[in-house]
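To start, the structure itself, in structure tokens.
Every protein chain of the complex appears in place save one, which is left out.
The chains carry the letters A and B, assigned in the order they are written, with residues numbered from 1 in each.
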Amino acid sequence: MTDAMIEVTRLTKRFGDRIAVDHISFSAKPGEVVGLLGPNGAGKTTTMRVLTGFLPPSEGGAKIAGHDVVTDSLNARRNVGYLPERVPVYPDMTVREYVLFWARLRGRRDARARADAVIAQVNLSERRDTLIRNLSKGMRQRLGFAQALAHDPPVLILDEPTIGIDPRQVIEVRDTVRELGRTKTVLFSTHILSEADHVCDRVVILHQGRIVAQGKPSDLKRKLRPDATLEEVFLSIIGTERGAGK
Amino acid sequence: MKRTASASIVIRRRTLGMLGNILGVAGVVVGVIGLIWTGAPGNTVIATFAFGIGGILLWAVATPQEFTGFFSGRQVRFGTMAIVSTILLIGIVALVYLQLLRAAWTFDATQATRYTLSPETERVLSRLSSPMRIIGFYSSRALTTREIDDQFFRLYETATNGLISREYIDPDEQPAIARRYGVQYDGQVFLANVRDDGTVDLATLARVPRGDAQERDITEAIARQMIAGRLTIYFDIGLGERGPLDTTQEGISAVFAGVQESGINARTLDLAQIAAQGGDIPPDASAVLFVRPLRDLTESEIQTVARYLDAGGALLLLTDVLFSEQPFLSESGAFNQFLLENYGIGALDAVVVDPGLSAQTPLDVISAYVFAESDIAARLDPAVSPTLFSVARAVDVKLSETPSNIATGRVIFTTDQAYGETNLTLLGETNTFQYDEGVDLPGPLTTVAWSTNVQTGAKLVLIGDGDFVANGRIVTTDGAVTVPGNGILFTDSVVWLTELSEEIDFQPQLYGQALPLIFVSQQQMDLIAFITIIFMPTAVLLIGIGVWMRRSRR
Partner (left out) sequence: MTSWIVFRREIAQFLTTPFAYVIGAAVLLLTGILFNRDLNISFSTKPADPALVPSILSFAMVFFAPLLTMRMFAEERREGTMELLLTAPVRELSIVLGKFLGAWAYFTLLLLFTGIYQIILVNITAPDLGHALSAYIGIWLYGGATLTVGMVFSALTENQIVAAFLGMVALMLLWLADQAGQLFSNIDVAIIFRTMSLQGHFSTSFASGLMRAEDVAFFAGIIAVMLFITAQILESQRWHG
């Protein structure tokens, strides 16, 4: 319980009258890769934004590495690397300047060495001194990873890291996530279910702001049918929900 | 329907709570600042506090959970925290600002030390013992002028630890007060003594003339105010003088007004009447001025003057050559003899003719040499401010064999070529003059002399021209000063006689006079224009383009 790196308890986020996230609870241990699944508008991004300290929760709370995201926000943020849905960049900076900036801002003393290491890790060493405006989309995505890893955080939160890149790079990203998952806690969102099936130790399925299922992909599949795909599980759950809503 | 209704009530309550919060905190903060500023809880301070507490009550009633939440330190809505902390910060800034405003810490960065009181001013201020107030009348239109003036006024307040205070009155707001002060223009400044109860003593009110040099204007006004009322000089009108109120070209009303404006009481006195009644010259007379009397003094009048001098009195005697019987200070007359015997100076029956240095005719004598070691002549540099006497009378000074305790001296001297024409009849009738060896007095001649009895303190200045400060001589019709030396001679004679010199003894700095002008050739101007208008901006642009091009190729 206490060794959970991500711990979400009855987290709720409202935007005016709309409830984006509705009393969700889940946790993730070190070395665990947790997939956050759900259709568009399910509340995945919102959940992640609360976890990274970008948005304050309306109710309930969350802890990162034991630090509350509201009352101990700075320490919680120190332990998170975040890759938003759309990779945010400063187009007029070079790759190295960019990574260096985030490493420094997040308190790395050995920022230079760390930046070089991270750039190498995401295979951008050759483009170190290229202006970001001149990078391809795939490279930008990798740069986003580098940025999230710049301060070597124990928790990584990745919002749809495989969106909009070619299949070869998707595979690379999956490998990276799996690789990172060995030492870090990774929470990553996607709506490509096969991806979650391959990468995640556990999945949390969100629908209309609520958790509709969570567990190991294999368990969830077995519950439905011995040879079911995660896709079918997902559709069946959401289908029921939709049916119930009518 | 029901939902929207309740929602709008919630919003209204929230807005009300927020409003109460803002007003409450702001009220309390303003109240605290007011309390610290005024030092005592006045009516406005209490009112602001009440207002603030009202706001806080509103806040508490409208949104109770939030109110209690705020004070119990629980999580509150972000807005409340932000508002309270912002208002507090503004309050702290305002408080610091007001404290510094009151402390009036300034640093004069100018090389001309324009915002620093000169040592002369400080000397004047160090003698100040009773409170004075600078009262400025400025409307809102003259606010910038007021700001500039105030920077000087507050130097005085700081230098005297508040003995000199400042007060500003808006003539638009308080026209009655402005009328009482006789305000003539926006931005006019007055100086007055302050009574024990802190009110202004209007009887001591003096206008502060405004020039370019704020410091000199104010310091002079203060110095004058310090002696105001303590000194009285009397203009005699009993010997056929024109009297000080005569505003014609030959009158001396300008000088009389000038004396009054300088803070000295100026009155008239009738020596003939006093002597006739066996009375005395008033003991408060700091000096008695005889400006071109027509007749000589009688025995009883001489006695009256002698008693006055024995008591430490001071006389300023302006005498002309008169072509009449028994003229004032006739060389052989009893009064002239009295002066020569007792004070070592006297008039001569001779008209000064100076072919060496004169104006239109050799009779218009210009000061050729000045004995600058005397206080009277200190400012009379012949090169800068010469005096001009039209028909001057020679003056006799005994430099040796004077009675004991008597010190004498010359003030103004003619050139060597000058002589004293003694044939007054011929001069008066035909206006001709020529040097007659053995008859006329050889030059150089004295035209102004002084004498003092160091024991009794009696002082005399004898000037061999009766009309050198006549209205027509010192100012033209448009008010311009014609012969600056004449005014200075008169003023400094009075200053010396009344011992005013110990009070006003300064020359505060004049701004702007020492700053050099720009002198450049046209080629230099063109070069400067090229560098500043074309070269610099282009260079900056080119650097920018260069940097950008180099980077964007990466």
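One rule holds for everything that comes next: contacts are C-beta pairs under 8 Å (C-beta built on N, C-alpha and C of every residue); 3 or more make two chains touch, one makes a residue touch a chain.
All values derive from a computational prediction rather than experimental measurement.
Participant: In the full complex, which of B:15, B:249, B:326 or B:538 touches the chain missing from this view?
Facilitator: Of all options in B:15, B:249, B:326 or B:538, contact with the hidden chain holds for B:538.
Participant: By the contact definition given up top, give the residues of subunit A that touch the hidden chain.
Facilitator: The missing chain touches subunit A at positions 15, 49, 52-56, 74-75, 77-78, 80, 82, 84, 86-93, 97, 101-102, 104-107, 147.
Participant: Touching the absent chain: which residues on subunit B qualify?
Facilitator: 78-79, 82, 85-86, 89-90, 93-94, 96-97, 100-101, 103-112, 114-115, 138-141, 143-144, 147-148, 151, 168, 170, 172-173, 512, 515-520, 524-525, 528-529, 531-533, 536-538, 540-541, 543-545, 547-548, 551
What we mean here is this: only the chains that are shown with their structure count from here on.
Participant: Take the average of all CA coordinates in subunit A, do the same for subunit B, and state the distance between these two points in whole angstrom.
Facilitator: 80
Participant: For subunit B, which residues are in contact with subunit A within the complex?
Facilitator: 75, 78, 551-552, 554
Participant: Residue numbers of subunit A touching subunit B in their complex, please.
Facilitator: Touch list, subunit A to subunit B: 56, 70, 92, 94, 129-131, 133-134.
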